[in-house]
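Worksheet for the structure shown next.
Here the complex is missing one protein chain, while the rest keep their positions.
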Amino acid sequence: MSGFVSTRGQVGFNDLKIPGAWSRKIGKDLYEVFIGPQHPGSGHMRIIIRIDGDVIVEADPDMGYVHRTMEKLGEGREWIKGIPLYERMAIHDACNVTLPYVRAVEQLLGIEAPLRAKYLRVLLCEINRIAAYLYGFGIFGVFVGHSTMYMWPFGDREVWIELADWLTGARLTHSYPVFGGVRRDVPADFTNQLRKAIRYMRKRLEEYRKIYVDNPVIRARLEDVGVIPKNLAIELGITGPNLRASGVLYDVRYNDPYEVYDELDFEIPVFQEGDALARVWQRVEEIKQSLRILEQVADWLDKHPREPILHDRFWKTAPPLHKKIFETEGRAKLVPLYALLKVPKGKAYARAETARGEITYYVESDGGQKPYRVRIVSASARNAIVFKYILPGHRVMDLPTIYGSIDYFPPEADR
Amino acid sequence: MVPPKPVPKTKPRRGIFHAFKGNLEALMIGVKYFIDPKRFTLIYPKEYNKLREGYRGFIVLIKQKCINCASCARICPAAAMKMIRIPEVDEKTGKQKVKNWPVIDYRRCIFCGYCVDVCPTEALYHVPYHDVVYQNMAEMYLDLESFQKPPEYKAAEEGIPVRYIVDEERGLVKVPYKEGEK
Partner (left out) sequence: MDVIDVIVKIITWPPLWQLVVLGLVAPLGVVVGILWFERKTAARVQRRFGPLHVSPRIGGAIQLIADLMRYAFQEIIIPKTVDKGVFLIAPLTALVLSIVPVVAVPFTSVSHYWPIPMEYSVLISLALSTISAIFIVLAGWASNNKFSIIGGMREAYMITAYELMIILAILSVSAMTTSYNFVDVVLAQTGGKWFIILNPLAFLAAFISVLMATSGFPFEIPESENEVVAGPFTEYSGLLYGVNMGAAYIKRFVYSIFITLAFLGGWLPYGPGDGFISGYLIPSLVIIVKATILMAVFSFLRAVYGRYRLDQALDFAWKLLFPLALMGFGLGLLEAYIGLIG
């Protein structure tokens, strides 16, 4: 493709194959509607649909409206500065999104976080996961016109954000894991509050079921809508709860356990149907499993208090003041070494299961203070393709249903 | 050591009376919350959330503790913390000399708290609030003087402080903040 090298009249506007920017003939009875990017039901993206009557015959997901050159920005920053940067892909899922980056760098450094730090990471990851699922429920709820399901999960999400705030000091952008450990220990009485929140959430899930998932109106909207068959799900390479709802067993926590997920007793629910309703149930079941994980983590943390949360390589360079603060406040101060950290030459690869699916980081170091290359493949970027292949054949009113059930998050996809 | 295990599931079947039961359940739960809303909305200016100690709010410098090491400026991911050169007179020798002091630009700050955590002498600390109003952009670039004072917190004058605790029945519960709590 010749792109913008245009002598006048040679390369027309139509030759630039930017979705939506070229015109072409569509069928005689078709109607082209641009859903987004400024539309109450689109998010930061555009879906171009062509409809025949009320039925979508063609759909073009057009993403990239919130592209922020994350990967390139990362190359210009010191290693530690990548953590606050990359968590801006999905700020309500911050720990899950940055964890594989931290783990990849740890691989290059040849260190591993202490056990307590691993448990703390899992703790925040699962809190994030629940909060992110609730966020998705809220958006999904308002997409099918259920305003109560919009407000309830956003309200209950506040419980988890409050806990994360207490643990890390920030509501969303926690910047919690650092190379070789985590930044803070749990505050006193945290685990008791956590257990209360777990019990509360179990009750609430039952109420969600009553007002939303089992509500006949909602059920009619979701059942057999947006079916992703098993083979198509594998073929398109979608990931996360959407993949598992289509009957494929793939969860990074199960297939390639990281941190302490192989020591915890939990289930990976796999639904068979692959429709929008199965995807909702998938998320409900996964929240239940996350609650189970959190219970075990809380028990473990109570049994093993006051263990180190930062790897010795960093912690032994810490001055006595740092150690005193950790003893009294549970706050592991960063050693100045982090700012000047040189990572040995090499390549590393790490992945994690975020709330929307698998996120992979490929990190390459040339031995300097900054990464040579950080390649990120985020879950939403892989899920976006679904719109193109699943929407045709559905009605216009199914578009928000499918959009919401995929739980697509544009800032994460565009990076 | 109990590894995770996959569990195949199917969505619950729809019974004969589903339409009746489902509608009834949904209406009942709506009525239940209509009678007892269990709300935990913060009516903001009238009451405000007294954040816990350890919250990563605005940052204040204790100049006496600062050893001019520039660790904070070096680790700042957003380049909000900068070292500025200020000439001053040494008390002992009486000589003119130039020292580097950190200042912060709140237009750039992302409140990650790296600077506070990296400071070897605890010369920086967070104040546990974040709702501060600046009149214009230039004011957000603090100089050394204003960096040493906690920012003015207007909400504190108007509202009553509350604190959220987790509750089993109601999710979060607002309790009035008592002086001296952490």
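In order of appearance the chains are A and B, and numbering begins at 1 in each one.
Here, a contact is a pair of C-beta atoms (placed from the backbone, for glycine too) under 8 Å apart; a residue touches a chain by one contact, two chains touch by 3 or more.
Keep in mind the model is a prediction, meaning the values are calculated, not measured.
One chain is not depicted; across the entire complex it touches A, B. Only one of A:His92, A:Arg121, A:His146 or A:Arg209 touches the absent chain when the whole complex is considered: A:His146. Touch with the chain that is not drawn comes from one residue among B:Arg39, B:Lys63 or B:Lys149, which is B:Arg39. Residue in contact with the omitted chain (choice from A:Ala220, A:Leu321 or A:Leu340): A:Ala220. Touching the omitted chain from chain A are residues 31, 33, 35, 39-41, 54, 141-152, 155, 211-212, 215, 217-218, 220-221, 395-400. Within the entire complex, the positions of chain B that touch the omitted partner chain are 26-27, 29-30, 33-34, 37-41, 43.
The working rule: only the chains that are shown with their structure count from here on.
One simple way to say how far apart two chains are is to compare their mean CA positions; for chain A and chain B this gives 22 Å. Against chain B, the residues of chain A that register as touching in their complex are 77-78, 80-81, 83-85, 148, 155-156, 158-159, 162-163, 165-166, 168-170, 173, 175, 183-184, 187, 193-194, 196-197, 199-200, 203-204, 207, 210-211, 214-216, 219, 223, 247, 249, 251, 253-254, 257, 261-273, 277-278, 281, 285, 319, 321-322, 325, 329, 331-336, 338-340. Touching chain A in their complex are the following residues of chain B: 1-12, 14, 18-19, 22-23, 25-26, 28-30, 40, 51-52, 54-56, 69, 71, 74-75, 77-78, 110-114, 117-122, 126, 164-172.
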